[in-house]
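Please read through the structure below; I'll follow up with questions.
Every protein chain of the complex appears in place save one, which is left out.
The chains carry the letters A, B and C, assigned in the order they are written, with residues numbered from 1 in each.
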């Protein structure tokens, strides 16, 4: 049975921004339902981060994914904050990207956000409060070569969030879209960009702090589109 | 066997912009392969508009749709112009729109454009010329309430077109995205907006003329994003 | 006394886009009042291009500039088309650009457009037709380093044009803003970018053709923002 901590649902958790968000919300007093495909990884996070409850689910299996979210709602109660951090990408030229991959990316990046809103939104509406924060990147705003299989689904995600923001805002639910314009500081990024200074990378803890801030902006001064980049990033 | 007329492929034809484009390209000397779900409607257009060849296909049935496009290519030859005018919409609040409808809209609006580029792009690349013109609307740029099931798929379409434009532009293929910010002059629109002046409506023939123009801009001065609205439209 | 040709006012004419527009509008049957600071240059253009009438004026001298425009109106009559092609730029870092230069750039790029609208707009309103086309570049949409003394004034110009478009559109006057995202094919550009292929440069005649097109779009399908770039341009 849930404790008295406010409930945060975190959909999509890897070792970067997702884990940092789980740690931050936990440290700030939240109970965090964490959702990801990999049960093993979820168990590790649940063991490491206090007040997290693992719910394995694959967003690409829509019906099953919806059931899991409904179970989260019934077992953990109405969330105060939903973080949608899932992302699925395919790179390649327009002849290389299978259309099935494109559709799968849309399902994970965009359709899965609608399902989350459908499951948790009505309870949040009843409470008249809460936040849904979606994390994206610059692919959400423009289409570059080799992004043909991905950018369209992130742009779809951003506009889906904007539709939700305009629909749910007047009902007291703050929907925000965070564009992380950065290479996030992760071991693989360090291996790939070995010549970059410390400052080149966005720290997951800093991103999580900003995401936490956005999720708690005062009702009279809220942001929809939020861009975050390291001070040295060229843009 | 194809005649000497340049070939235009028109994907998505109804009685408005699509039919006007078929007429215009036909009048300007093109042979036009017209693609739509309804065989009966295609036959009517083919009977009415000279130099049009009907190819019934449902974009939502991806594999079959791709086969039809490949047949168009093999029977009618490399297109000089591809017009992607297909659109599929679902209106409703975020709790009303079935996620399956959202995914179908994405398939028709966005994934079907990738398939068309995959089928016709390589032949156009070899020729080093041609244009792909996609028609959209303001839903492609913003998410409003009740557009949750549609705007995200049109935004995906726009960014898909932008990815294609940046990939194919340097290869001599002009990709453009036309945002029609208007109520198009059609019998049902006249019935719905009975109190509006003549000027309120965008004429399909005018839209087709602009689309024809965009498809033939000189190589040194081309537009990607094109917005078209009646002079009296509020925006 | 004016002949029967429709009247075009061209504010800002150099050897590139401006001269090409004068030639194009002249060839299409217009009489063109050409306005620029340099009397000598204007006389050369007037000698070379049929149906052009020189009116020397420095936009930075606001009162005198307004008088000249009023003289154009009284001597040549109501313009059907006003092309605002004036531009004044200062490059440099934020510590290098004198604020006086910034203000002068604003005067030429933005305030001078308002003056032109004030002088010619009312007559065009009475006629219920006409077009005002403003030419800009990508500085109008973003601020990059070293553009601190310029981009803000071009962005001001674009938004000024947008205000005018929304105010004058419903009155039958089409206002458009053309973003030329290109290096224009001019002798100095050829000297600076000696290694670029022919295709790298935008041809002034092509730009003028597109500008002419925009100025004559049908009332039911008009563009405000128009972007033009060579097919090989990276963007």
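Brief remarks on what is shown
Note that in this section contacts are C-beta pairs under 8 Å (C-beta built on N, C-alpha and C of every residue); 3 or more make two chains touch, one makes a residue touch a chain.
Quick caveat, the model's predicted, so the values are computed rather than measured.
The chain not displayed here makes contact, within the full complex, with A, C. Note that of A:37, A:71 or A:229, the residue touching the chain absent from this view is A:229.
Only one of C:49, C:68, C:133 or C:155 touches the absent chain when the whole complex is considered: C:155. The chain not shown here touches subunit C at positions 62, 93-95, 97, 99, 102-103, 106-107, 110-111, 114-115, 117-118, 121-122, 142-149, 151-168.
Even with one chain removed from view, subunit A keeps its contact list with that chain: residues 166, 169-170, 172, 174, 182, 185, 199, 201-203, 206-207, 209-210, 213, 217-235.
As a working rule, only the chains that are shown with their structure count from here on.
Taken together, the touching pairs link the chains end to end in a line with two free ends. With respect to subunit A, maximal separation of chain centres occurs for C (centres as means of Cα atoms).
In this assembly, the C-alpha centroid of subunit B lies 32 Å from the C-alpha centroid of subunit C. Multi-chain contact residues of subunit B (touching two or more other chains) are listed as 166.
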